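Missing here: one protein chain of the complex. Every other protein chain is in place.
Order of writing sets the labels: A and B. Residues in every chain begin at 1.
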Amino acid sequence: MEIINIIQGAISLLLILALAPMLVGIVNKQKAVFTGRIGAPILQPYYDLKRLFRKETINANSSSMISRISPVINIVTVILAAAMLPVGFAKPLISFNGDIIVFAYILGLARFFQILAAMDIGSSFEGMGASREATFAVFAEPIFFFTIGSIAFISNYTSIYDIYQSIRLDNLSFIIFIIVCSTSVSILAITECSRMPVDDPNTHLELTMIHEVMILDNSGIDLFLYQYSSYIKLAIYAILETSFFYPLGVKNYPLGLLIFIVIILFLSVALALAETITARFKLKSIPQYLLFATAIGILNLLIYTFTK
Amino acid sequence: MENVLSILFCLSLFYLAITLRLRTYVTFLRMQGILLSVLLIFPFINHFSVHALIIPAILFVVKVVLIPKYINKIITDMDIRKSIEPTIQQFSFLLIVIFTMILIFLGSSVLSKSTDIAPIPFASGFSAIVVGLYIIIFRKSLIVHVVGFLVLENGIFLFGLSVASEMPMLIEIGTLLDVFVVVFLMGIALNKISTTISGSDATALRRLKD
Partner (left out) sequence: MLELTLLLILPVLATLICSLIKSFRLQYAITLSVAGLHLLTSFAIFINILQPTLPYFFSTDALSKLFILVLSNVYFWVVLVSYSFLKKDVPLKGQRSKKYYFALLNFYLLANSIAILSNHFGMYWVATEATTLSVAPLIYYYRNKESLEALWKYLFLVSIGIALAFLGILFLTLSAKGGVLEGKQLFFSEFVRQAKSLNPVWLKASFIFIFVGLSTKIGIAPMHPGDVDATSNAPSPIAALMSGSLRVTALLGVLRIFQIVRFTPTYDFARLILIIGGVLSLIVTFIFMFKVKNYKRLLAYSSVEHLGIIALGIGTGGIAFIGALYHIIYNSINKIVLFLSAGNVHLRYKTRQIDGVSSALNILPWSGWLLLLAFFAISGVPPFGIFFSELKIFEGILFSENPWLLAMVMFLLLFIFINMGKKIFLMLYRKDDNLVVNTEKEKFDISHFVSILLLVILIAIAVFSPDVLSKNILAIAKDFGVKL
């Protein structure tokens, strides 16, 4: 059993690493199709990454060691986080009691270093992006804990794999609970991955960038690592979202994997549609948007724990 | 099932706390009316009887059709801005609402151990009452005051459902009729206010002071 688990976990991780750029490519292609363009090919992110790999890395004169180590820390932490996720209900490579906290804060570590590196460059552009990112991160963190935490509270497990394993969609109120939780997590995903309506991944104007602006002055391998880690982050949150609905699938591993991928594709359609239709919120309305998601999470927690 | 509908009711309260558009208020009033009608029909879903459908039907007609239509008509007639200015930040308002709801739910779970009430509709109804009062206190526009009053009434209705008090049918109909006529009169008053006194904020009503 152990070997099979390790092999399944390794396959999951490799799948995530390999197919994350394709997910982003699919989303971009759909956005193009929805707006009547032909758009870039689906494999475009791979070509971008390959191009960046060959380029020269330039660092600013005023930057310090932080700028050198930050991309590496980013990619390492994000891969570690990806290793904790159950893909198709295979047991992940890293799974122990209490790993939701480690998961949240590993991603927090990545963000921390990204912010530091942005401020390290010394340009006010990146500093502006860093401050915005820090603010939104503060409001986004409770969402994760209140939603995933409430499921953890109900199921009495504290490992991501165990929590998601224990979701059984048997009675109507639990289904509604899960749907509401997944709404919260989708708002979280939008914030963390810098998607509309929180941040526009396409523009490079100072009024509209949050994530893009922090990596504006990086190039070459640094930029490659940053881009790749952001693609993997999107995949991570897509998997978190999908696992809510996965109990509809079967426990047979290959078939389950297939159904899992199909659900992720549906989510990508939803994301593309949402990105096409919505405009970005005013920056000062984003905290209340995030507070709304937190409120939903708190409400869920209150109802389901005080009526157990 | 009541729990689910009460949760949706509370979610609508959250959204009412952060929205700034007037039409959204009316839409959410409609939604709350639909939720309440479904809540009323639900106990009888197995044994249909015409008698049991009268009150949900009247409730539906009044709260989902008549009152929102009337408020929409007032909004159009008054030709006011489609969005309202908040007096405090949306964020703080939502925060206040969340804290209050936490307190109410805590209180309700403590009370449900001693008295026989359904805790979730109880807490939802009570929080709707409190959110209605907050909307009246923290917003300046008069139409929003009327909407806050209607949210208060919805909350009282939900609260009454959770307490499971038996009211004769005539009195329930009388209650609904009263609410409708009150809103009707308020609408007429608002119409006159908008034409005679400039501005449709509560700050415009400053003449009667000592």
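Heads up, the rule we're going with is that a residue touches a chain if its C-beta (ideal position, glycine included) is under 8 Å from a C-beta of that chain, and two chains touch if they have at least 3 such contacts.
A quick note: this is a predicted structure, and the numbers were derived from the prediction, not measured.
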Within the entire complex, the undisplayed chain is in contact with B
In the full complex, which bits of subunit B touch the chain not displayed? Write them out.
-> 115-117, 129, 133, 136, 142, 145, 149, 152-153, 156, 159-160, 163, 165-168, 171, 174-175, 178, 181-182, 185-186, 189-190, 192-193, 196-197, 205, 207-208, 210
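Here is the rule we go by: only the chains that are shown with their structure count from here on.
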Whole-Å gap between the CA centroids of subunit A and subunit B | 37
Given the complex, residues on subunit B that touch subunit A span 1, 3-4, 7-8, 10-11, 14-15, 18, 89-91, 94-95, 97-98, 101-102, 105-106, 108-109, 119-120
Residues of subunit A touching subunit B in their complex?
-> 172-173, 176, 180, 285, 287-289, 291-292, 294-296, 298-300, 302-303, 306-307
